[in-house]
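In this view, the complex is presented without one of its protein chains, the others remaining in place.
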Amino acid sequence: MSAVGMLAGIVGASLNLWLAEPAKFGLGERVLLAALMLGAAGLFAWRGAPIAHAIWGSKKDADLRLRPLGRRLWKFFWEVLCQAKVIRQRRLPGLAHALVYWGFLAFALVTLNHLAEGFGCDFLSYAGAFGAFYQAFAGVWALLVALAIAGLFARRFLVRPKWLGEVSPESGVIAALIFALMATYLGMLVVKQHSPAAEYLWWAHTLVLLAFLPIIPGTKHLHLLLSPLTVFLKRPEFSQLPKLEGDEEFGLVTGKDLTRIIALQAYSCVECGRCTEHCPAAATGKVLNPKEVVLGVKAFLNSHGAGSEAPLLQDEPVGAQRALSMQAAFACTTCGSCEYQCPVGVQHLPVLIGLRRGAVNTGAWEDRYGTKLFLSLEKQGNSLGMSAAERDKFIARQRLPLFDGSQEYCLWLGCMGSYDPKGREIVTDFARVMQALGSSFGVLKKESCTGDPARRLGNDLLFGELAEQGLKNFAQAGVKKIVTVCPHCVRTIASDWREYGVAPEIEHHSEFMARHAHRLPGLMVGESSESVVFHDPCYLGRYREVYDQPRAVVAMAGELVEAERHRERSFCCGAGGGLACLGEEAGERVSHGRARELMESGAKTIGTACPFCNSMFRDALGQVGGAAPPQLLDIAQLVARRLPVQPLDSGEPRG
Amino acid sequence: MKIVVAVKQVPEREAVLRVTPDGRSIDESEVAWTMNEPDAYALEEALQLKQRAADAGLGEAEVVVLSVGPERVQSTLREALAKGADRALHVVTPAGGEGSLAERGSLDVARLLAEAVKGEQPELVLTGLQSDDLGAGQTGVVMAELLGVPHATLVLQVEFAGQGGDGRRIKVRRELEDGWTQFVEMPLPALLTIQSGGNRLRYATLMGIKRARQKEMRELSAAAPSQRVDQVVKVFPPLRVKQTEMLTGAAEEIAAKLVERLRFDVKVL
Partner (left out) sequence: MSADVLVVMETKGVGERRTGGGAAWHRVSMEALAAGQTLAAELGVACSAAVLGESAAIAPLAAELAAHRLETVWAVGDDLLAVYTADGWTAALEQLIAQAAPKFVVFPHTYQVRDYAPALATRLGEVLIGDVTAVQMAGEPREPLFVRQWMQGKLNAIYRHCKPGGFCLLSVQAGSFRADAVQVGQSQVQEFAPKLAAEMIRTAPSEPIREAAQTVDLSAAEVIVGVGRGIGEQENLKLVEDLAQALGAELAASRPICDAGWLPLERQVGSSGQTVAPKLYLAVGISGAIQHLVGMKGAKTVIAINKDADAPIFEVADIGVVGDLFEMVPALTRAIRG
């Protein structure tokens, strides 16, 4: 940015372009200018005050910590100053936006000088070397901004991508104002010094500037002011949920449960629709629209103010706050794509899960499947409601060694690994890989769910009980290191359990296998150049930022192919957020769309790294897979099938 | 309006059960306990009745939950309070030895419950159809007899039927066999045993648990045990462990074997 600007400045200066100034203003004009400025500032304050109050008057975020500061500063630099997220997600419009943004930064000094000029105390004189350079430098930016804003205008009003929602006249006005601002500046560069034209242009520029100010609050252009702060202040962890304190906190029940950060984020929303564009629920015709949820919070704060006792959620999706409905909140797969995509730092998951917490912790949510799930977790300790005896039988049949404290790893099975026939195959194959590597491991005699579905569905009572029980079990068994095939278990134990204590170190089997990547190929037999498309599980990718490790494993066992959406932008399988347990989806199944996308890669095999994804795709391929669907294997299975055939070792600890 | 719900605490369905050395009862030392599921349905019905009574303008109903047993049963009473019951009565029996639950017969336990109910003078007494542990299925009916009130079993639905010559009445729908049902009307006070599965159970909530801490739990002392009329001689696990039995042979032979099993083991033919 600075290099471009510097160059532009030098070019501009050498072309001898400088800013025409109007003749010195008399007292009348100065008074008029001062009055206009005061008026604009007053209007700005008048429109902005309720917003400031809605944000500041909201509940304090008890869990907000500014440290570690370095990470925050880096995010600020990268996402705000460099506009990295904006550009990466939508290349051309992103770049255009970045140009406008950088142009604005460049114009800060020019604008200050411009107004100072009105009172005869300008400081950027073309006579000085810096002044001359800067005026030309800004001129080049003005040109770039004018072009960029014209392009964005064309996109919004002519191309009209559906994510932007209905055409907003307000955006048109803003674009026109920005364009006028730049045009008048450029005009001043070409007209003569002290000419009447210079004076007209000066006033035109000033009026546009002053008109701009009061428009900002109350529109999405408030993001100009708020989003740098929002990005800086956002919660450091992905899908981070605040701890519920005291006897009166149950999640987001009424307006007074909204926190300052939530309010700040809601007012920062720029309505770009990236969240909705990438939302699996919205893409398959569910009621949920993450952008509307954020705007729903904003609308709520606008109509009720901060600290309201009015309920946030409606039973049915109707009326002004239709987006904030029970149905919408429970349609979220918690894939986190929205939170990941958002360029202005809005974190949707704490809001969506917060609304669920409010509904579940107070018992307002009534759902046949949900209740069944909670009761299964309460009584059987697993999300499938299976009897623990079934798990015992599986362990005995596969001769999985029991953890007795002597082994290095506790191999955690999870619900799917314990009860799902396919999940059991994955666990058994991964156990074979561990054995081939000579890693000692054992499985716990008794496991209960980590509480993942309870956590995502907002059942804090159940989640807390399961987390406490889980921590106790690990401590009693003397577990130091855990490895598991399920990313949901990894995330829940590693992050969510922290509210209740310190869990042993845990890693996903992709990380484990990638760490042993140097030794695995030596143990594998045969050749395989079969193409494998890897599906990034949300809870491994966006939640844990593990992208390369499973790919390294796939590459050992075949030829890695990428689906159109992959890594950070991978598309959900539809199972997360407890939805695998909530019955049939309305509209198209998320898993069907993703399965088609994976098949379009042309790969012979679909590689998964999560037993839930695997189970979703197994069903989906039965429907949309056609006559010869691709093979569906977990990455552990890709490796295990190339190991020499050897049944699992006995349960004796290894020496 | 006051409704008493009698609930029992039973071993979790998943519990690994051991028999005590004397071979006559379940070793309770490692058992995890839970609310008897049929009683959970009775509690649910009571909570819904409370709501319906309020909706029908019959005034504020109070749901009192009642259990007999040692200290441990308080966790089940708490659970009931968390789900919405207004207060709890705990008839305390010793954890082991004379006077403990294992030593008392079902008639004796029903007497303890009935005594506690008498102190409350409720209009309705609800309980589950049977217990998941001993499965005798008679505590409710025995209590009705001891209290001298009419009863109905296997109740699916309860309505207030207005006033009769003998005061307020209720009309219940009870399940008969083979998909038949019937309505039965009776005066209050009455006792109903609630059929499982008629309502949807509710899950425990954080708010419920927090509110439950402020609710009253009253302890009552248990009367001395009376002489048992029946006796448990021996408890033992069934010999046959559940294992898949694979049938082989020609289709007709297998079919004949299956029919035999359907008739005499599964008992559906």
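Labels for the chains are A and B, by order of writing; each one numbers its residues from 1.
Operating definition for what follows: a residue touches a chain if its C-beta (ideal position, glycine included) is under 8 Å from a C-beta of that chain, and two chains touch if they have at least 3 such contacts.
Remember, predicted model here, so these are calculated numbers, not experimental data.
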Of B:A40, B:A82 or B:V142, the one touching the omitted chain in the full complex: B:V142
Residue among A:G478, A:G501 or A:G583 touching the omitted chain: A:G583
Interface residues of chain A (partner: the chain not displayed): 372, 384-387, 390, 393, 416, 419-423, 580-581, 583-584, 615, 618-619, 622-623
Residues in chain B touching the chain absent from view: 11, 13, 17, 19, 26, 105-107, 110, 132-142, 144-146, 150-154, 175-187, 197, 227-238, 242, 244-248, 251-252, 254-256, 258-259, 261-262, 264-269
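By our rule, only the chains that are shown with their structure count from here on.
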Residues of chain B defined as touching chain A within the complex: 12-14, 34, 200-210
Chain B-touching residues of chain A, taken from the complex the two chains share: 244, 247, 250, 360-363, 366, 368, 370-371, 374-375, 378-381, 387-389, 459-462
